[in-house]
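Reading through the structure tokens given below for one structure.
Of the protein chains in this complex, one is absent; all others appear in place.
Chain naming follows the written order as A, B and C, and within any one chain the residues start at number 1.
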Amino acid sequence: MKEFDPKIVAFCCNWCSYAGADLAGVSRMQYPPNVRIIKVMCSGRIDPLFVLMSFLEGADAVLVTGCHIGDCHYIDANHKTKNRFEFLKEMIAELGIGEERLRLEWISATEGEKFADMVKETVEKIKKMGPSPLSPKVMQ
Amino acid sequence: MEEKEIRIGVFICHCGTNIGGSVDVPAVVEYAKHLPNVVHAERNLYTCADDGLTAIKNAIKQHKLNRVIVASCTPRTHEPLFRSTCEEAGLNKYLFEFVNIREHCSWVHMKDTEGATEKTKELVRMGVARATLLEPQEEMKIDVEQSAMVIGGGIAGITAAKTLANQGFDVYLVEKEAVLGGMLRNLYRLFPTGEDSLDSLQPSIAAVEGHEKIKVFSSCELKEVKGYIGNFDVTLLREGKEVNFKVGTIIVATGAMEFEPKGHYGYGKYDHVITQMQLEKLLKDGQLKKSDSVVMIQCVGAKGEEVSYCSRICCMVAIKNAMLIKEINPDADIHILHNDIQAYGAEYEELYNKAREMGIRFIKYTPESPPCVTMDGEKLKVEVYNELFGEQFMLGTDLVVLSTPLVQHQGGVEISKLLRVPLGKDKFFFEAHVKLRPVDFATDGIFLCGTAHGPAEVAESVSQALAAASGAGIPLSRGFVQIEAISVKVDLEACIGCGFCVEMCPYQALDMVDGKLEIIEALCKGCGTCVATCPTGALEQRHYQNNQIISQIKSIFHPVIE
Amino acid sequence: MKGCFIAWATDDATRKRGGSGGFVSAALAAALDNNLVDNVLVLKKTSPYKATPIVTNDPKEVLECAGSLHFVSVNMAKYVPPGRVALPAKPCDAMGVIERAKRGQLDLDEVYMLGLNCGGSLHPKKAKKMVEEMYNLDPDNVIGEDILKGELILKTADGEKALKIDDLEEKGYGRRESCRYCETNIPRMADLACGNWGLPVDKLGKTTFVEVITNKGEEIFKNAVDTGYVEFEPASDKAIELRDKIDNVMKGLAEKWHKRLFEPIEKLSDSERLAFYVDALNRCIGCGACRKACPVCTCGDSAKCLIEGDSNYKIPLFLMVRLLHLMDSCIGCGRCEDVCPAGIPLTLIHRRFAERMQNKLGYVPGINLDKPPYFEGELREDS
Partner (left out) sequence: MVDDVLVIGGGVAGIQASIDLAGRGLKVYLVERFPSIGGKMAQLDKTFPTGDCSICILAPKMMECFSHENIDVLTHAEVKGVSGNAGDFRVKILKKPRYVDEEKCTGCGDCVSACPYINLPDEFDMALRSRGNIFIPFLQAVPRVVMVDREHCVKCGNCQVICDAGAIDLYQKPEEIEIHVGAIIVACGFDSFDPSGIKEYGYGRYKNVITALEYERLVCASGPTGGHLDRPSDKKTPNSIAFIQCVGSRDVNHNPYCSSVCCMHATKEAILAKEHYPSMENYIFYTDMRAFGKGFQEYVDRAKNEYEVRYIRSKPGEITEDKETKNPVIWYDDTVTRQVKRLEVGLVVLCTALVPSKGIKELADVLGVELDKNRFFKIADPLYAPLDSSREGILVCGYCQGPKDIPEAVTQAKGAAARAAEVLACLGA
């Protein structure tokens, strides 16, 4: 049987975390090919619905990323991201699919390594945890 | 929009070996050809090179493409290039979609050709899903009224008004006092030129008052400002009557005032304890009695509980005034009690050294044990602990001058409410970005300068005024502002009027008017925070629509096999 | 004149029809009569198990609607008409009204809520069955009901029959599940809080214990007195103490029920809990009745929860989004569960999610106009 290959959805903001992912590339930092990036202008645009939907579709983990608090290109829109994330975190915890599957990281445009490390760590962790029990592919 | 067949063209870049080295590009092209709505797919050695761009333009014509996808490097550097290529071929630039398969794929999976190729296919699939739902957008152009309002007729306001007027724009200069000049009117002589403050200011005042492009409204009060960049409607009150005009941009130069040191060091209790401003006045009027000894105390009320900041200019004001007293009375014994001397830069440091050479004495006190001023018979007595010598000093003196910080005044607070621009913790106006946007407000079209921004000396205020005039002059000289079509729009039928989005907006671009949501598109910067907040689908962000993002998510998990 | 009073309708008929002194009906009628409000929203009883919310400006009609209704579980918040209006409000009605005000659906300054103390209500369908099986009565013969001292009393033409609520609930009857663990018995978020708790024995059934809470409450109370609809006397300290005591007993009971209903879920492992949620929520047929009945939901036909998911989702996107959106705002009224044709224990599940969040944030919905934290702009430091 083929080894479990997690699918991870990452939401990145245009200004910081997407640029951080770019920098990881420019610096040729190697990480496993499990992450799919969806770009939005600001992490504030990330509707929790997108995160829930990703899990229901079969994501084994979801990464919500944006500029560091204080660095937001849109004054303080990432404060709202942070607040909304608290809801998602509690929701995922209550659902019992493993809190580690959802992660919020602030990644600046210089933190290519942080982006690469985040992906590496998440892939490793999720491989240990196995597929998300909420994934339609997983029988219960 | 008419229903049209979606025809997508996909261009996959080898980027030399940068992508081609770890991704099986031909296999991705084959895969792309079989994705829904894709009518053309090809690969280029460098899509960004001339032949690549030509290939895109040709394919748009030949295959009647109405969506173009380039899978190559990062949109952060190359999107403008490909967008303009599409436009040259007659395709709306918002129908272009970028897929990053270099920075996010080939470069980070260099030793995993299989994994990188599979990932590339999926990334292209996501791009196709999103491209299918892309919509053409028109960028909004807002006409800009060719005039500006400057609030405050001090040196900053005067400079800003003059610069803008000299560039050919109409300027309305609003001052609440009867005469122009602001704080400089009350000062004696200025550093470093030694000129009389008011004398040096007169030519500028005259230039402004005589300028054909400048209308001066003195003794006027600002009543209301409505609108947005390019189109502000201003209402003034002059002698109880309303005056209305329209301006394109606004500069806030409302200044500051001296902190009144009530209860500090016997101020208000002893006659000979005065502030630096009062000293300037005495010097100006030639009223300063011969003083054989003077003590100046720095940071009165500043760097502490009342005012947390350092007021930047007081050390130099004290040194300058100490030297002026020395000029009048070379034998005067002058002590400046300070908590670090702020003689930053080149000239100030020089002046500080010169003051010491002249015999002005500097004593560093510690905030923990501040000086103490009492009356000893007819004379004032100042006690201070000299940190450097570790001794308690006792100074008998004729005059104590308190250096107090500049602080925001009530007028400034009101202007902030009126214009809906923020004040910082220090109560001064708060700029859009401390480092890179020092004279802008987050609200487009409104700028700030001078001591309204924080304590500053003349040259600094003038520099800021020029900078604010630069910012305010840009939209005026262009005649319009163009807005990237990523702003939000509302479907009023679907909107339930809960109003939760209004406070989410970092730019006050949303407003509830009679239970209905109104969007001031000119203010929207396209972060989309309100869209994520909206409990319904009433709010949408152009080019980052809910359905577009959702289709990207779904496409990750739905392989398409045809 | 804020504080606690004992009041009663001056009109005999109203006093008799009303379960406890007829104060509420009289005050409502007085408000209409004196043009304090344009309309009154009341429940019109059509049978012991059915009542329809009506909006009326006729004081007489209001007086005719007097009487307690334990077998009806309608939430009034959704029916509040625009303009100045007064309504009797159970705690969950009042909370619903406040949540709707937050969402711009009504102007709280124009709504007068005459709060009713509430120990819980019964689901009409279950109530009918209970009357037959536990009371051995013909449901159609029941002409009235009352809850007193832990007993549910049914009145027929032949007299009264009382059973202990505890016993009924042990057997799966009695109050709706959400009422059993509801700890809000006295509607202090309303303008007035009215009921029979705290009344001395001699005044029981003849008067109403009224707490005047807000300025609006004061307005309505004064109006009722000034127009002669109502008379009152101050409540004694003893009465006030007694009311609190009853409230605390009810709260204690609610706590017990809470533990009993929620502990089994609490004890589940992560995967068992997920299985429980998937099993329950996947029964959803997507009819949307829960959303329509929910007093907090104001989203209309474009609600985000209506975005289409995929049929293979283990939990419908619809319910996932609703769970999320209600995490801070669910008031626990129980309406979703009442109306679910698939029999999903919706309220129980919503409360699991909501309590988690509300406890964490220290936010209680429905008690004041504080914005739901989901929509807060300020950064919450490490909440």
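Rule of thumb we're sticking to: contacts are C-beta pairs under 8 Å (C-beta built on N, C-alpha and C of every residue); 3 or more make two chains touch, one makes a residue touch a chain.
Predicted model only: the values in this text are computed from it and were never measured.
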| item | value |
| --- | --- |
| Which displayed chains the hidden chain touches across the whole complex | A, B |
| Listed residues B:Gly90, B:Gly286 or B:Gly345, member touching the removed chain | B:Gly345 |
| Hidden partner chain, touching residue among B:Gln137, B:Gln278 or B:Ser470 | B:Ser470 |
| Sole residue of A:Ser108, A:Thr122 or A:Ser135 that reaches the chain not shown, by the stated touch rule | A:Ser108 |
| Residue touching the undisplayed chain, where the options are B:Pro192, B:Gly268, B:Gly359 or B:Gly515 | B:Pro192 |
| Sites on subunit A contacted by the missing partner chain, in the whole complex | 15-16, 19, 23, 26-27, 67-68, 70-71, 108-114 |
| Residues in subunit B touching the chain absent from view | 15-18, 45-46, 48-49, 76-77, 80, 155, 159, 163, 166-168, 190, 192-193, 195, 200, 204, 303, 308-310, 312, 340-350, 353, 364, 387-388, 390, 424-426, 428, 433-439, 453-454, 458-460, 462-471, 473-474, 477-478 |
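Definition applied: only the chains that are shown with their structure count from here on.
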| item | value |
| --- | --- |
| By number of C-beta contact pairs, the top two chains | A-B |
| Approximate Å spacing (C-alpha centroids) for the pair subunit A, subunit B | 32 |
| Interchain centroid distance [CA atoms averaged], subunit B/subunit C, Å | 51 |
| Sites on subunit B at which at least two other chains make contact | 504, 533, 546, 550, 554 |
| Of all residues in subunit C, the ones touching two or more other chains | 304, 307, 310, 377 |
| Contacting residues of subunit A [partner subunit B, same complex] | 7, 9, 14, 18-19, 21-22, 24-26, 28-33, 36-42, 44-48, 50, 53-54, 57-59, 73-77, 80, 84, 116 |
| Touch list for subunit C against partner subunit B, complex | 102-105, 298-304, 307, 310, 325, 371-372, 375, 377 |
| List of subunit C residues in touch with subunit A within their complex | 268-275, 277-278, 304, 307, 309-310, 312-315, 317, 320-321, 323-324, 327-328, 352-353, 356-357, 360-361, 373-374, 376-380, 383 |
